[in-house]
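I am attaching a structure below and will ask some questions about it afterwards.
One protein chain is absent from this view; the other protein chains keep their places.
Let's look at chain A:
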Amino acid sequence: MHGRVKVKSTAQQEEEKRKEREKKLKAFVSARDAVLRKRSAGEHDEEALQLTQQLLSSNPDFATLWNYRREVLLQLETSREKDEVQKLYESELHFIEACLKVNPKSYGCWHHRSWVNTRLPQPDWTRELGLCDRCLSLDERNFHCWDYRRVVVKESGVSVEQELQFTDRLIGSNFSNYSSWHYRSTLLPQLHPQPAPDSASNTSPSPTASPQIHSHRVCEEQLLKEYELAHNAFFTDPNDQSAWFYYRWLLGRAEREEMISCVYVSRERERVSVAFSKPVHAQSEGLMLVLDGQPQQVEWRSTHPRLRHSPVWLCDLPPGSVSDISNEHNLTVHWTEKYTHRDCALYTGCAESWCRDSATDQELFRSELSVEKSSVLQAELQSCNQLLELEPQNKWCLLTIILLMRALDPLGHEKETLAHFQTLKEVDPMRSSYYSDLCSKFLIENTILKMEYAEVRVFSLSNKNLTTLCHLDQLLLVTHINLSSNQLLRLPPQFAMLQCLEVLEADDNAIESLEGLYHLPKLEEVSLRNNRILFAIQSKCFIRNPFSAFRASAWFDLVSRSQYSSLINSYRLCRIMEGQQI
């Protein structure tokens, strides 16, 4: 009969749904109570499996139940034949799959699955890999599944090539995918390792044979292909950051060799300063000081009490050991952990002496970008410039260009770099402070290079909009520093690494904190005109005691006369004042 169709009303449907939900809740709660009772009674039987299964299939995130299930399974395992155990765990896998459909991002499920596979007498890894493929095709960013995939790949020995093809596929279908790019970055060095520079003639291409330092690099031929892939991605969508990050990884990050970069010895203070290529904790690094063939018992301390890890460490020599100016001394600092050392000779008639490598940009500042050949970098720079022409506002492109320019020739590209930074700050005002800091860093690096080339101990970087100070460990030997007319906010604790500093000019900044200034043994002249110190202290004083304002400003008059001794005095004065205020 073709009659009229009668349809339930929404109220009816709602009511039915509500009843349904209520029924479900009741069932869930009673089952949960039953399971918890069983567990506390220490019962490990089939019934427990059934009950937890019911509960977990509606709520797979109930971690306690997964734990209980494992207890039960371990118990059951002991009383079963091998093929029964296999069956038991296989059905467990089927069950987990059902749970994953409820919540594909359940920690409990994925963890349990890994566990089950370790218990399974004959795990079927192909099936597991297929499961990962399916899950990742549904949600390519499901990191639980990525993790699990790595476990599966490791256990089943899937070849690196296959995995690389897998990332090809995922990137091909959607390249906005950090997970695949990152996975790729871990696979490529395994599949196409960069031949070690010396062992190239050695005819042993085994990646394990190449030194540790090159193990994360990729051979050039493959690298060029990868550059192309990255170009394709960022020319297609320059605002997608995943490809840019991958590109940055490709361009590489040179690791600086761990070494003692400088040893400085001062006869007058009987003190040795040692600079390392990276921050270390000297007390635990097995540092040994040998003076004229005699190992010395010295106490290492960092330049500032707040610095636990520091690239610069100091020690005082035994009194009188080097004070006679007519004696010549030979000093060696051993870094036993790293099997490296540096010698330093203190000649007759010299008040001080140092030994270090003359720094080049390659060694000092290649931390951001590549160790690639400059021809490769040059080609990459061209590609990026081409993109910039099309997309003059693209921040990723601008930033990458800056990094490439620095890797190629930091001094030669300085002007362009600064212009690009200006554009960056305009197109991405949210991160303008980041760009300012980065720009400051690059300017400091450039100034250090210029200083190195000129072989002077004067560091001058005034009127450059510096917002932060860095690489201060490179300034260990600097005696004169001019930081005037910048936008510095403070002299950080690291400033104490300038152990040879005699004259500091930092007028016209916004310095509020002078933390790094108190531990400089040779400082004679300080100029801090027109800074924020006054403001900072004054406002503090005003709040606490309006009458001390006069004395605080008096102190800064003294400072502005650039009298270091006065500073020390007034500093004490200030401390006293503060004590009174509180």
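The rule is simple: a residue touches a chain if its C-beta (ideal position, glycine included) is under 8 Å from a C-beta of that chain, and two chains touch if they have at least 3 such contacts; residues count from 1.
Keep in mind that, in the parts below, contacts and distances are computed from a predicted model.
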{"item": "Omitted chain (choose from \"WD repeat-containing protein 75\", \"Cytochrome b-245 light chain\", \"Regulator of G-protein signaling 9-like\" or \"Rab proteins geranylgeranyltransferase component A\") - UniProt protein name", "value": "\"Rab proteins geranylgeranyltransferase component A\""}
{"item": "Contact with the hidden chain (one of A:Ser91, A:Ser159, A:Ser173 or A:Gln283)", "value": "A:Ser173"}
{"item": "Selected from A:Asn117, A:Ser383, A:Thr400 or A:Thr417 as touching the chain missing from the view", "value": "A:Ser383"}
{"item": "Among A:Glu391, A:Asp428 or A:Glu452, the residue in touch with the chain that has been omitted", "value": "A:Glu391"}
{"item": "Contact partner of the left-out chain, one of A:Asp33, A:Asp237 or A:Asp324", "value": "A:Asp237"}
{"item": "Contact footprint on chain A, counting only the chain that is left out", "value": "2-8, 13, 172-175, 231-233, 235-238, 383, 386-387, 390-391"}
